[in-house]
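Right, I'll just put the structure down here and ask away after.
One protein chain is absent from this view; the other protein chains keep their places.
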Amino acid sequence: MRVSVQEAPFDLGAEANRFAAGDTGSGAIVTFTGVVRDLAQGNLDVMEIEHYPGMTEKAIEAIADEARQRWSLADVLVIHRHGRLSPGDRIMMVATAARHRKDAFEAAEFLMDYLKSRAPFWKKEITGKGGEWVAAKDEDEAALDRW
Amino acid sequence: MRVSVQEAPFDLGAEANRFAAGDTGSGAIVTFTGVVRDLAQGNLDVMEIEHYPGMTEKAIEAIADEARQRWSLADVLVIHRHGRLSPGDRIMMVATAARHRKDAFEAAEFLMDYLKSRAPFWKKEITGKGGEWVAAKDEDEAALDRW
Amino acid sequence: MMDVLYFAWVRERIGIPKEKVETEAATVADLVSELVAREERYAAAFADLSALRVALDQELSGFDAPLSGVREVAFFPPMTGG
Partner (left out) sequence: MMDVLYFAWVRERIGIPKEKVETEAATVADLVSELVAREERYAAAFADLSALRVALDQELSGFDAPLSGVREVAFFPPMTGG
């Protein structure tokens, strides 16, 4: 298991290959990658991601541990960036490896649902008109009820 | 959308990066990669994958089209190998890009469920004792009921 | 005259991947009966139809489907892709 909270960009392909390497016991590998999406108006300049150093790592590790208890997983990877990002930049990724695809898929969705609402990150969209904090969505909170 | 039925190996990382490149409208990218798993006995030498040239491509394209009708997807990728593979080799991958993570996850699971039971591939496990065709699992057929 | 294709263990039991068949069979089931009557290896391959799938012109179909206009019939076990 690897958890990385970092300001630096990461290479999705390199991380996926590294994660998948040297594990012949797992038949299924799922990755999820979150990308900074431009706003509907198409005028997003910067996405600023603030986090709570110290708590962030602990919260993500607790979420990953919970996933490993609920599903039969060979490995878990979580990378989450903070700082200033541009449209098209990759914000974060999770990867799961399991013997069966159902475990790999469900665990990845669980990780994403919890990272959205329980890991201490806050996003601010900066446009020509100023900055605006992204509001948490009711549907993201509701997604946790599934688990 | 890209569908590739091929004998040659593919590079998961390179394919994931190529798929993710140049698409700032999608916030979510999901990949699934299937890996040749060694048998419980640990004596798998070769996994032979037979397919039905002509029908295979058509069947996969029909499954991918169905996914694009059911979910709001920016892009879909399916790569599936045939021929002789070794434990640890990647058999296939799917990738989905969508505005929302739920669409990307569900479409990837749908693609996998249908590729398992509706794309004309047959797997044979070759060990020191000979070859044995992999039997279709009831649970894989049952997985289709979800959709 | 149509092409008949066999895959996986169906191919192995019958011993060939493909053959041309001259037939007036109205349905897939009729074609299967004709093949089974030919030789033991066909009877072995088609012993349990519930373990088989059929495609007509590369589309999954059923054993009661009509063959009129069909150029390619394929028999195989349940698929194991992914």
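For clarity, chains are labelled A, B and C in written order, and residue numbers in each chain start from 1.
We take it that a contact is a pair of C-beta atoms (placed from the backbone, for glycine too) under 8 Å apart; a residue touches a chain by one contact, two chains touch by 3 or more.
Predicted model, so just to flag it, every value in this text is computed and none were measured.
*Asks:* Can you list the shown chains that the omitted chain is in contact with?
*Replies:* A
*Asks:* Any idea which of A:M1, A:A21, A:L39 or A:A136 touches the chain not displayed?
*Replies:* If we include the chain that is not displayed, A:A136 is the one touching it.
*Asks:* Out of A:Q6, A:S72 or A:S117, which touches the unshown chain?
*Replies:* For the chain that is not drawn, the touching residue is A:S117.
*Asks:* Against the chain that's been left off, what residues of chain A make contact? List them.
*Replies:* Touching the missing chain: residues 34, 50, 52, 54-55, 58-59, 80, 91-92, 112, 115-124, 133-136, 141.
In this section, only the chains that are shown with their structure count from here on.
*Asks:* From the Cα centroids, identify the chain that ends up most central relative to all protein Cα atoms.
*Replies:* That would be B.
*Asks:* Between chain B and chain C, what is the separation of their C-alpha centroids in Å?
*Replies:* Result: the chain centres lie 26 Å from each other.
*Asks:* What's the distance between the Cα centroids of chain A and chain C, rounded to whole Å?
*Replies:* That pair's centroid distance is 48 Å.
*Asks:* If you average the CA atoms of chain A and of chain B, how many Å lie between those two points?
*Replies:* 23
*Asks:* Do you know which chain C residues sit against two or more other chains?
*Replies:* 82
*Asks:* Of all the residues in chain A, which ones touch at least 2 other chains?
*Replies:* 101
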